[in-house]
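Take a look at this one; I'll ask things after.
Complex shown without one protein chain; remaining protein chains in place.
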Amino acid sequence: MTEHDARAPGTAIGSEFGTVAASAPVAGAEPILMTRARSQWWDVWDQFSSHKGALAGAAVFLAIVLMVVIGPMIWPLDPTETDIRSRNQGISLVHPLGTDQLGRDIFARVMQGGRISLAVGLTAMALSLVLGTLIGVMAGYFRRLDGPLMRFTDLFLALPLLPLLLVMVLLFREPLTAAFGIETGIFILIVSAIGITSWMQTARIVRGDVLALKEREFVLAARATGTPSRRIVTRHVLPNILSPIMVSATLGIATAIITESALSFLGLGFPPDFPTWGRLLNDGVSYLELYPGRAFWPGLAISLVVLSINYVGDGLRDALDPRIRGR
Amino acid sequence: MLTFTIRRLLFAIPTLLFIALVIFLLLELAPGDPMANVPLTVPSEVKEQMRVALGLGEPMHIRFWKWIIQFFWIEPLNVFDALFGTGFAEGKLRIISWQNRAPVFIAIAERIPQTLWVVGTAYVVAILIAIPVGIYSAYRQYSIFDQAGTFVTMVGFSVPPFFSGVLVILIFAVQLRWFPSIYDTTLEVNSWEAFGMQVRQMFLPVMVLALQITSQLSRFMRASMLDNLNQDYVRTARAKGLRENTVVLVHVLRNSMIPVVTVIALGVPSIFGGAIITEQVFKVNGIGQLLITAIQANDLPMVQTLTFIFAVLIVLFNLIADVLYGMLDPRIRYD
Amino acid sequence: MNAQRPLVEVRDLKMHFPIHSGLLRRQTGAVKAVDGVTFDIYEGETLGLVGESGCGKSTCGRAVLRLYDLTSGEVVVDGRAIGTESQGSLRRMRTTMQMVFQDPQACLNPRMTVGAIIGEPLDEHTDWPRKKKRARVEELMDQVGLNRAFLNRYPHEFSGGQRQRIGIARALALKPKFIVCDEPIAALDVSIQAQVVNLLEELQDELGLTYLFISHDLSMVRHIADRVAVMYLGKVVELAPRDALYDEPLHPYTEALLSAVPEPDPAMAGRKRERIVLKGDVPSPANPPAGCNFCTRCPKVMEVCHRIDPAFREVRPGHFAACHLNDPRYGPEHSESAEPTAPEATRTQHGGTR
Amino acid sequence: MPAGDARPVLEVRDLRTVFQTRGGEVHAVNSVSFDVKPGELLGVVGESGSGKSVTMMSLVGLLPMPPAEVRGGEVLLDGEDLLKVSPARLRDVRGGEVGFIFQDPMTSLNPVFTVGFQIIEPIRRHMGLNKRQARERAVELLELVGIPGARGRLSDYPHQFSGGMRQRVMIAIALACDPKVLIADEPTTALDVTIQAQILEIVEDLRARLGMAIVWITHDLGVVAGIADRVMVMYGGQVVEHAPVHPLFNDPRHPYTRALLRTIPTVTGARADKLQVIEGQPPMLGAAPSACPFRDRCPLAFDRCHAENPLREVVAPNHDVACFHPLAHTAKEAVA
Partner (left out) sequence: EAHMGERGRDGEVNIIYWQAPSTLNPFLSGGTKDVEAASLIVEPLARFDETGAIQPWLATEVPTVENGGVSEDLKQITWKLRDDVVWSDGTPFTAEDVKFTYEYCTHPEGGCAQITKFEGIESVETPDEHTVVVNFAEPKPYPYTAFTGGESPILQKAQFENCVGAAASSCTEENFNPIGTGPFVVDEFRTNDVISLSANPNFREEGKPAFASVNFKGGGDADAAGRAVMQTGEFDYAWNLQLAPDVIARMEAGGQGQAVAGFGPLLERIMLNNTNPDPSLPPEERSVIRPHPFLGEPAVYNAMSMAIDRPLLVEIGYGQAGRVTCNWVPAPEIYSSTSMTCDEQDLEGAKQMLEQAGWVDTDGDGVREKDGVELRILYQSSTNAVRQDFQALIKEWWEEIGFAVELRNVNSSVFFGGDAGSPDTFQKFYADVEMYANTFNGTDPQAYLANGLCDKAPRPETQWQGENISRFCMEEYDALWNELAETADPLARQSIAKALNDMYVQNGGMIPLVHRGRLSAHANDLGGVKLNVWDSELWNAADWYRISE
């Protein structure tokens, strides 16, 4: 019977009752049904929290974020401080993850690297989402823009990304560094390089959803009310494509972190005194046999983040999907 | 369908020309110099002369135009000559690499076999693994198998190949000595023994690549299966008294494969494109490695030709994916 | 009772959706969703619009509200020709005309609270302070019989009937004169349909609303409408006061339609055996048959039907039909059915039932 | 028309189905019993969510389990309890001895297989015919349900058919193996009245010719009035009234049935000024019923209705009703 819920609304209202009965009290005239109003976000959380993987993922991710944000403030060792006497050390109390070839504390570096990697992941994701959503919505909503914008998207999809990334990095490194200083400059550069080369999937998904949504009656209702397109988009379209956007977002963070590490591998990432997970991992790979920890810890951090975010994304997908949520 | 295909092909031409221009301009604007790898002991005047000898002195639009002519006319003529022993292309200047002053297509032709071998095999292996895994995970959603599969695929997705590649080399090539760590591109498979060698040297890169591809494909397969398992026609099939196997492997699978097949088709250009990092790690000197060395050497004709070929392939396979979609799904009729 | 002043005048309305094909995506045809429709809706009345799925009812309803850009024809609402006005200047007009939709689930934005949904027209067209808007929203909720306490709830927490009430409240927010109800009950359960229909009737009495009531449920249209238009394949084939239409349909399609409605009384059902079962399906509106649109399925088809498209004529005063049977030139031997014979008295009766 | 004394081919006793959901259990079907005899058409009516579909799907295990669980009861098909047989046997029954038609013809056919393939599938599976024979049979079936040019259309895909034709294909599939029982779950709800009339015509014709038992689910009382022999009214997962078609329409005993009959306008006869409504909401099926499910909406409800769940009691020949109110057990005029 649930199949009914899965299809286009309107085919079977009977199942609506089922849904309501199963998930939230029916608001009727009866006093017993006057329970507190539950927003749909509550429902989403409800479903989300019943997904064990997603919950664990969220916990791990939060823990990592906390560690990375607060860690460097309380951890006494500076990630860039070299201590040549104690280099290449193993695990110890002073250096819980050991030290590198210059005697820098790996724990401090992993935390510091996480700040950058996560910041890159989050901002690049945000950028690609904004771009993708903007283009997707414009293409989906305005029929006249659809053709040009989708050709534009195809163009980006057809552009080989690696050379593009490389060229971007080479081109804008200096002006940005000059304008914002080395750290912010390169940060902006990498974030925009990743963002600009990864919005296309989101745009396509969003466009598809907007096209479907545009035909939904509540958008028509808004048009009949006289709501101008601009507000239809912000009020009716955007909130309803939140679920694919959220899922894209979680995947986006993961890919951005991995892309950043690949950039480091190709020597185009952050400057060397900037520990990012990708860079640490890449540096550690040559020492894999001697000091496996050097590559292991940043590698583990990347994997954990990607893994946890993927689980969160999975959970969100289920939670935001009304068909699944109804069950 | 035919009109659709022709229309898309016609559309592809301006798109590709535009892409060619974009690539050309981007590369043109990029800093870097083909003489960077020439030792510092060579004085700069000499480097300047070498640059001029490469044709760098000419203005940009002329070089672009030349390149377009070479790519679309002279090189195809050369292929024709090579196939039929004719001599149409004689004396015409081909696209010349700056690194070695040889036609870039010679290098590309040399690289295609190993890339196809390794990346292609990995792709096939990945498809063969991903599809059953995806089917079973979806069918038993939230079962142990599904959970474990999800975990493994996500790990596979999250470990960058420059790490996993070196790791398997250390384990299987250095410690266990089961497989070679360096790919021999000169190996000719002309005996069983050579075939065994080939399998052995392909094993590690294929494994690393396949893990990555499997991760993505199996997630896709699973999602697609899940979408279809809830459809009404599945209930109809069950109501007909069909065996569960038939229901899932005939009715659901056929529908689920439609989007997956197009995803697979869309991935094919990446086979030709090679897997840059994996090729680098395993010294499979394929197309990907060619591209990266060309980038490092600022060999613009090579980079440009390669990236443009990728773009052509991407556009082409996009089209193929659309056509496939139309063929697999009887509901879709392009006109 | 009727002031007999047309609030809405529709003249030869056409709404074609282009079909593009071929190498250059030239327009090679059109889905003639609405193909030359003419009718008036008088102030305070309900015009029922019935027909099979895909015959263009919704398109017609939307075109009347200028939610589409018309292919041709003229629409005058409340004295103002809206057929060619820009969407920007139309915005003002939207306060006089509103719409209620078929699917109460789909027509409410699931991410907005009831208050926000009902208040949206107010946000768009008034600059009232928040308090005043809220007061109006609550008033509307009272009017449609929703508990004020549900202001901050989301649509999915309501039953279908309640959701439809929300939709109606939204349509009422700006005190419109004219509401297009596009199958407002089709998606509802039988027991709830009645609630909604009653509500619509009450509101009409109270506020003097004018409805274009689109439905394929002939029995419900009979209940609610004053006059009824029957559509087939983009055209209105018959338009008449309610009782005239139900008692004495002039178009064979209307006849068939009426006979196909199952009679929920086994006794009656047994008697009404001479059910007319139409053969085949509705042709595609992209490729309608030559001559009369109905000629492919008509049980009384004549040779002329395949050639000439019958004109939409006033066969009897107030009773329009588009059928050659009603044309003395082509009509069957027993031409009395084609002649306006009904007594004057019955007609006036029909006109003023309510 | 039905042979009143024939043995029922399908007998359901005390069927109970529960869904396990996140919000708790949903008791969708509670102690439902009914039977059908060969050649008879049993109409099942009730508002949405009253458990009609779940009841029928529980019979042959078509519900997804989990979340569904058949908690008890017996489903006797020619004396064999379908709830106890092996999965393999159940598969033989499905499509072979019990045919199903579903509501939505647009989605119930597999879009990527030809219509012919989909009809042939159960024929080969259950009747063991070879490919050619099965094809012949498929052509026969399509002709039977009135599809013109049947042979040529076997290789068409569902999307090339209109809604009405697809539903006919569904009927053909359901009839493919000469089932003893045909269960039609709102087969015409999604169709236009003119198409519905076509389908009803076909079904009546088929019933007369093939003599199978039919269970016809609908919430359109008009349809039931036209074709059913007996009618079962469901409400809140229970059968609240059950009677041959004439008594049910002329002499409804349950307040719900009565209300339901009054809410619907007709195209003929007198036109009420105001439609009757059933106030309130259908019940939530959160627990096994301990009281009358209709009590909150019932104008006649009294104390007992809130405390006890009425059992079905025979009030006239072949006519039973689940209501405590004495009026239900006497004549109808009293209420009007």
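Residue numbering begins at 1 within each chain, and the chains themselves are lettered A, B, C and D in the order written.
Assume contacts are C-beta pairs under 8 Å (C-beta built on N, C-alpha and C of every residue); 3 or more make two chains touch, one makes a residue touch a chain.
Just so it is clear, the model here is predicted, and its values are computed rather than measured.
In the entire assembly, the chain absent from the figure touches the shown chains A, B.
Per the touch definition above, the residue from B:Thr86, B:Asn100 or B:Gln141 contacting the chain not shown is B:Asn100. Of the listed positions B:Ala148, B:Val174 or B:Ala194, the one in contact with the omitted chain in the full complex is B:Val174.
When the missing chain is restored to the complex, the residue among B:Val38, B:Leu77, B:Met197 or B:Ile320 that touches it is B:Val38.
Checked against the full complex, the one of B:Ser137, B:Gln289 or B:Gln304 touching the unshown chain is B:Gln289. For chain A, the list of residues touching the undisplayed chain reads 80-82, 84, 87-88, 101-102, 104, 170, 173-174, 177-178, 182, 267-268, 271-273, 283, 285-287, 289-290. Although one chain is not displayed, chain B still touches it through residues 31-54, 93, 96-97, 99-103, 106-107, 110-111, 166, 169, 173-174, 177, 180-182, 184-186, 280-281, 283, 285, 289-290, 293, 295-298.
Note that in this section only the chains that are shown with their structure count from here on.
Simply put, of B-D and A-C, more C-beta pairs touch at A-C. Mean C-alpha positions place chain A and chain D at a centre distance of 48 Å. For this pair, chain A with chain B, the centres built from the Cα atoms lie 26 Å apart. For chain C, residues touching at least two other chains, in rising order: 159, 189. Across the assembly, chain D contributes residues 47-48, 104, 107, 279, 281 that each touch 2 or more other chains. Looking at the complex, you find that chain A touches chain B at residues 2-3, 6-7, 53, 151, 154-155, 157-160, 162-164, 166-167, 170-171, 254, 258, 261-262, 265-266, 278, 281-282, 285, 288-289, 295, 299, 302-303, 305-307, 310-311, 314, 323. Those residues of chain A that touch chain C in the complex are listed here as 8-10, 13-14, 16-17, 19-20, 24-29, 34, 37-40, 216-218, 220-228, 231, 235-236, 239-240, 242, 322. The touching residues of chain D, counted against chain B in their complex, run 60, 62, 91-96, 99-100, 102, 104, 107-113, 121-122, 125-126, 157, 159, 170, 173-174, 176.
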